[in-house]
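Starting off with a structure, shown below.
One protein chain is absent from this view; the other protein chains keep their places.
Labels for the chains are A and B, by order of writing; each one numbers its residues from 1.
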Amino acid sequence: MGGFLLRKAGAALIVVFCSSVVVFVGVRALPGDPAVALSGENRDPAVLAAVREKYGLDQPLPVQYVKWVGRAVRGDLGVDSRDLPVAHTIVTRIPITLELALLSVALGMLIGITSGVIAAVRRGKAEDHAATTFALVGLSLPHFWLGLMMIILFAVDLHWLPSSGYVSFGQHPIQNLEHMVMPAIVLGTGLSAVLMRQMRSSMLASLGADYVRTARAKGLTEASVIGKHALRNSLITVTTVVGLQLGALISGAVITEQIFVIPGFGRLTLEAINQRDYTLLQGVVLVAATGYVVVNLLVDVIYSLLNPRIRVTGAAP
Amino acid sequence: MSFADPTIAVIDPRARRRRLLRRRFLRRPLAVVGLVVSTLFILTAILAPWLAPYSAGTSDFTATLGHSSGKHLLGTDELGRDVLSRIIWGARASIEAGVLATMLAMAIAVPLGVIAGYYRGFVDTVIARMTDVLLAFPFLIVAVGLAAILGPSLTNATIALGVGAAPGLIRVARGEALALREEDYVRAAVANGASDARILTRHVLPNMLSTLIVQATVAIPTAIIGEAVLSFLGLGVQPPTPSWGVMLADAQSYLAQAPRLAVYPGIAIFLCSLSFNLLGDGLRDVLDPRTTR
Partner (left out) sequence: MSVLEVQDLSVRFDTDDGQVHAVDRLSFSLGEREVLGVVGESGCGKSVSFMSLLRLLPETAVVEGRAEFDGVDLLRAPASRLRRIRGRDIAFVFQEPMTSLNPAFKVGNQIGEVLRRHLGLSRGEARRRTIELLELVRIPAPERRVDEYPHQLSGGMRQRVMIAMALACDPKILIADEPTTALDVTIQAGILDLMRDIRERLGTAIVLITHNLGVVADVADRVIVMYAGRKAEEAPVHELFAQPQHPYTNGLLGAVPRPGVAGVRGRLREIPGRVPSLASLPQGCAFAPRCPRADDRTRSEVPELREVRPEHLVACFHPGPDA
């Protein structure tokens, strides 16, 4: 297991490093003169020159890159166009998106995994058809439209939930959840649809496996056969899928935060792009990529813990 | 089954297989529905000029935010434009983006993936790592970033979506090529001295075809929704050209007064995606004998 994780960690580091290069180059490729944007659209050449010097824009690219990485590693991501430290802005916004993400993942896994198991066990029957249809609908719905529809129904028509905004958990837990319910459902739906299909397929494979036949032949109860023997192996397969879906989750968070006006990390990304705030954008995208890599590494750890073939190296070939 | 007619017994095996697949497909009503509806959407997109009662930009300021009437089946939007017509014209932008973006993604991904998976070694490591890096960026960020770099327009949005979808497809293509190169018939071809090009075109690619077709059919709805998102954010189609995403963006400001303006385009996107997904699922069941249905 150690070897497996070490290799994955190594690969992750390389990916983060390459991502930083891509981010750096990508941001520089955006149209417009960064100096102009950073100086608040002031085109006075003297001011521009001063801005360039302040931000080190006059130096050769590789030098700029090295300086940036050097500072980033120490937690300094520079200051944005309003002279606010980027790192600080990011740090304040991340917990909000994290809460949204956690709620969505919890919801998605709960619904997706249970419905997938039920669909597999009752294959071909009413429950299976219902669950499969549900999943198909969930996959085909544009989630931002779902968000809009929910706003219309629950906020505008019924006035049950607020249509936008955010209240932190510390301040007011109930209101916080009221604001998060719809966004979490919106994001969770897509994830649950993918998980349901994956889980169903996995469970069908497990249920058809020889070891399940053995379990039945041993006289174990159906609950034990399904819940212990089949489920365990299916969960192992599904773990990898969850990791891959996190990228889609972050994409979804960007739009969801936009629609529900939640001041999270996703919204920050859009603001940075729209305002052509390069320093902010660099920092944001780097953090996003690193975060994704780290989370996938965690998923790899969980996977290796669940799968005995990785956890314990075999004695026989 | 009688073999009274000797010619029946000697049918080309590939034709027989195609007939078998067609029969299996037709036995799945949902898949057929998917095929029919997605074709309808494509036809709508192509025949828009003849189908739409009005042109996309015609506004009638005397009838803004109108409900459905004889003149305007789905009502009018905030500028008095006919909603039904805009939805029909919008199909053009969405389907174009969806299909072309997917084709672009395949054109990039298949060669790269196959080369990586088949040749392995240094080339594979480079391509695989690059793909991992690209996959570390959320698809949307990549698409949004590219669209921002290239400037907002439908073409650029399509390119951005295609490039964004490519890394995932590279992984699939690479996986297939990797598995296929271990197949006995490939090894036999190598042992017989067949050239690489011949092996790839005659043995590897045809056997990847079904997986690729399924992936493409499923990638199209993602691209369509992606186009809607980009247009929603103002990075895709520019007004007055309609697209379903733009219509949704405009509708956001009028959610309280005219919620239906958000409903129609959304339903269009939903039905379009659903039909392609159904088609893709049906194709996967029919083409891949290994799936557990």
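Just so we're on the same page, a contact is a pair of C-beta atoms (placed from the backbone, for glycine too) under 8 Å apart; a residue touches a chain by one contact, two chains touch by 3 or more.
Small disclaimer: the values here were computed from a predicted structure and weren't measured.
The chain not shown here is in contact, across the full complex, with A. Touching the chain that is not shown, out of A:14, A:47, A:167 or A:209: A:209 (per the contact rule at the top).
When you scan A:140, A:163 or A:233 for touch with the missing chain, the hit is A:233.
Residues of chain A in contact with the chain left out of this view: 209-211, 213-221, 224, 229, 232-233, 236, 306-309, 312, 314-316.
Everything below uses one rule, namely that only the chains that are shown with their structure count from here on.
With centres taken as mean Cα positions, chain B sits 23 Å from chain A.
Interface of chain B with chain A (complex): residues 129-130, 132-141, 144-145, 148-149, 151, 221, 225, 228-229, 232-233, 248, 251-252, 255-256, 259, 262-263, 265-266, 269-270, 273-274, 277-278, 281, 291-292. Within the complex, the chain A residues that touch chain B are 11, 14-16, 18-19, 22, 26, 29-31, 136-137, 139-142, 144-145, 148-149, 151-152, 156, 201, 204-205, 208, 247-248, 250-252, 254-255, 258-259, 269-270, 273, 285, 288-289, 292-293.
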